[in-house]
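This is the structure I have questions about; it appears just below.
What you see is the complex with one protein chain gone and the rest in place.
Letters A and B mark the chains as written, and numbering starts fresh at 1 in each.
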Amino acid sequence: MRAKLGRALLGALVAGLPAILFGVATDGSYLGQMLIWAAAACVQAASLRLVMLIGEINLSTAGFCAIGAYGAGYLGSTFGVPMLASLAFGALLAAALSVPFGYLTFRSKGPYFLLIGFCVSEVVRLLLTRAEFLGGNSGLVGIVPDLPSYAAIAAFLAVLTIVALYIAETSTLGLLFRAIRNHEPLVQAVGINVRRVKIACLAIASAAVGLSGGLQAYANSVIAPGDFSFLLSVYALAYVKFGGDGSVIGACLGAVLLTVISQYMLGLGADQTILFGGALLVGLIVMPRGVYGTVLALLHRLRRGRTATGIAIPVARDGT
Amino acid sequence: MDAAAPLLELRDVTKRFGGLVAVRALNFAIHRGEVLGLIGPNGAGKSTTFNLIGGFYAPTAGEVLFESRRITGSEPHVAARMGIVRTFQHGSVFRDLTVRDNITVGATATVRGHASREARVRETARMLGLEHRLDDPAQALPSGHQRLLSIAIAMAAQPVLLCLDEPLAGLNPAETQEVLDVIARIRRELGVTVLLVEHNVGAVMRICDRIVVLNFGAKLAEGTPVEVRENEHVIDAYLGRAN
Partner (left out) sequence: MGLAVQLLMNALQISSVYVLFALGVTVIFGVMRMVNFAHGEFFSLAGLTVAVLSPPIAAATGMPPALAYLTAFLAAFVVVLALALAVFHLALERFLEDDVAALTASLGLSLALQGIYVKIFGSDFHGLQPFIPGTLRIAGGAIAYQVLAISLAAILSTCGLLALTKFTRLGKALRAVSEDREAAMLQGIRQRRISAAGFLLGAALAALAGGFIAPMTVLQPAVGGDFMLKAFIIIVLGGLGSIPGTILGGCLVGIVESLAGYYFDLVTASIILFLFVIAMLLFRPRGLWAHAG
């Protein structure tokens, strides 16, 4: 356990420190903005992946992202609550609301749970358009960071969140997640309240994605319901499948690659939907292990000189 | 608690699925420390009974008592924490996890603390002969060892009543004997009561103290292996046909 924590912190340092320094250097510029978007995307991808550990595709991601964004934005812009407190509130609000949602909806699985998540994201978006005190269709404005070097702060918070997700994944709780995916009744049969474990998974994932929403709110200073349609969930799925669902590194890699490509090289609109749709298809059909997983497998093969035993152990791919 | 009272009792348990009656007014008891076999032709209601005992189904009528307390309708994880732990047919292991992680899951609900849990895992692995394979992926084990692993997972949860669902299915004679030895050892050394659903009637006769025979959802016969083997209803309905 201590070894895993050490490894997590090391990984966080290696990836996070450059990101934070980059944030300090580019704060206020377009590159700084892009860093924040990439950071938020990484958190969304890691969050979606956490729920995939229990074997579900959680399209309610967009809905809870919206809740976190609006929670933080409302507190920050309307009541002038300090940014860090608002961000924390957004994350906790998303987590809190995810508990009754999970309690109700975890009686269903697979395609049904997926479709319910999709509906919930749409319901949240529609409700937000009717909520005049939150700006309705035109959205909430005036969400401004009250600390310097926001890009660096956002990167730091994102790294912290992803490390927390990694710790959750490699803890005993994470072990239960994977066991549930393999054989849920057996987990019940040895005395574990599976529904509670699933709800815990969703709550952690929703807190993370709620924070990402808050980060985006402070980055863009304006948020509108249209920013949080179910497409956001599908984009998160594209990050994970394209980057590689075998590890949190793969998910983040997918998020960074797709964010950079879409922001740097393409215009908005049509090009972006083609990119994300295509990336999702590539991740499903051509590269089931994702970019990261494929690269690792190649390196493994080169190092060994022959193919590995071929037994797939999802978490082991990142070296654990 | 009355020491002479049965460990588990089914009183007039009925289970209906829509129009189909899977189990009808079933009455039997399991006594502490015994190995009880549950046999019967396909469709007799064995799986349903198993699910009812483990809390995976709730009875339509009747009562289930454990240690003289009514547990009718308890959820599976609650029944497990009380001491009723079951395995499943067709692979009762976590394929993508290592042997160590498999047994750890079994221990999680009932053993608190990282160190004690690790100790329990090593202990259980040793009892089942898996201590040299702790870091292997469960998928890589041959089927006989996977069966032992499924028992290890259940044992890690410290059962009072261990319910094994067709533990001998698909095993060769050597593997079958290994599992039977393990069951015997579990009962002898740990005092765990065992309920067994099996199609391998010969093995059931060898290892069980008593046998309950089901047919069409009702109890056909009950008694020691010798009594059951000589019961003409059983011969008519089941054993005779198997010959």
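Note that in this section a contact is a pair of C-beta atoms (placed from the backbone, for glycine too) under 8 Å apart; a residue touches a chain by one contact, two chains touch by 3 or more.
From a predicted model like this one, the values you see are computed outputs, not experimental measurements.
Of the chains on view, those touched by the hidden chain across the whole complex are A. In the complete complex, the hidden chain is touched by one of A:116, A:190 or A:287, namely A:116. Among A:39, A:75, A:237 or A:257, only A:237 touches the chain that is left out of the view.
If you put the hidden chain back, the residue from A:70, A:89, A:276 or A:292 that touches it is A:276.
Contact with the omitted chain, checked across A:126, A:144 or A:298, is made by A:126. Where chain A meets the missing chain, the touching residues are 57, 104-105, 107-108, 110-112, 114-116, 119-120, 122-123, 126-127, 129-130, 231, 234, 237-238, 241, 269-281, 284-285.
To be clear about the criterion, only the chains that are shown with their structure count from here on.
Chain A and chain B have Cα centroids separated by 42 Å. The residues of chain B lying in touch with chain A in their complex are 54, 56, 75-77, 80-81, 85-88, 91-98, 101, 104-106, 108-110, 114, 117, 137, 139-140, 153-154, 156-157. Put simply, chain A touches chain B in their complex at residues 1, 172, 175-176, 178-179, 181-183, 185-194, 309, 311-314.
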